[in-house]
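The complex appears here minus one protein chain, its other protein chains still in place.
Right, chain A next:
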Amino acid sequence: MERTLTRIALFAALIAALGLLPRLTLGSGIPLTAQSLGIMLAGTVLGARNGALAVLLFLLMVALGLPLLAGGRGGLGVFAGPTLGYLVGFPIGAFVIGLVASRFRHRMSFPAALAGAVVGGIGVVTVCGIFGMSAMMGVSLVEATGFALPFLPGDLIKAVLAAAITAALWKARPALARTS
C-alpha cells in the first residue's frame, strides 16, 4: 500500500516536473511540451489503475490552484477552457495505456509500451480533446479534428520516447513490472 501510494505521488510529481522542462518547437511551429510524456509514462510504468490515479492526483492539485501545468498554469480556470477535453482525456488515456500494455507478455517492453502510448496516450487523449474543443469552442467535430492534427507528430515522438524510457526502466529494475 505504502509503495503504491508513494509511486502514485511520485508520478504526479514527475508529470508536474516535466512541465518545467523547456518546450521544443517542431518545424511546423507547433510547441512540444514534456507534460504529456509524463502522462504516458504514468500509464506504461504504473499500469492502468495506478497510472490513472497518478494523473487524477496531478489534475486535482492543478484544480486546487497549484501552477503545475506547462507554462505555470493552474487553478480552476484551466478547466473552463478549450483544453478541458484533453484534461479529461489524460486519466482515461493513462488507464487505457496500462490496459493495452498489460495485454502483452511483458507489459513494460518497448512494443507493449509503444502500443499503449499510441492507443491511450495519443488515440484516447486526442479523441477526448477533439470532443472537448468541439463543445467548448462551438465548432464541429471535423473542425476540431483539424485543430488537433498538428499536434500528432509531436505526440508520436513522445510515444516513442515513453516506450524507450519504460523499456530502459524495466531493464534497470525488472521488479518494477511485477510490483507496480
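The rule we apply is simple: a contact is a pair of C-beta atoms (placed from the backbone, for glycine too) under 8 Å apart; a residue touches a chain by one contact, two chains touch by 3 or more; residues count from 1.
Assume contacts and distances are computed from a predicted model.
Undergrad: Tell me the UniProt name of the left-out chain, picking from "Cytochrome c-type biogenesis protein", "Hydrogenase-4 component E", "Stress-responsive transcriptional regulator, PspC family protein" or "ABC transporter permease".
TA: "ABC transporter permease"
Undergrad: Using the definition of touch stated at the top, determine which of A:16, A:87 or A:177 touches the missing chain.
TA: Of these options, the touching residue for the absent chain is A:16.
Undergrad: Thinking of the whole complex, not just what is shown, which of A:74, A:98, A:116 or A:132 touches the missing chain?
TA: A:74
Undergrad: Extract the touching residues of chain A with respect to the undisplayed chain.
TA: Its contact residues with the unshown chain are 1-3, 5-10, 12-14, 16-18, 20-21, 24, 34, 37, 41, 45, 57-58, 60-61, 63-68, 71, 73-82, 136-139, 143, 161, 164-165, 168-169, 172-173, 176.
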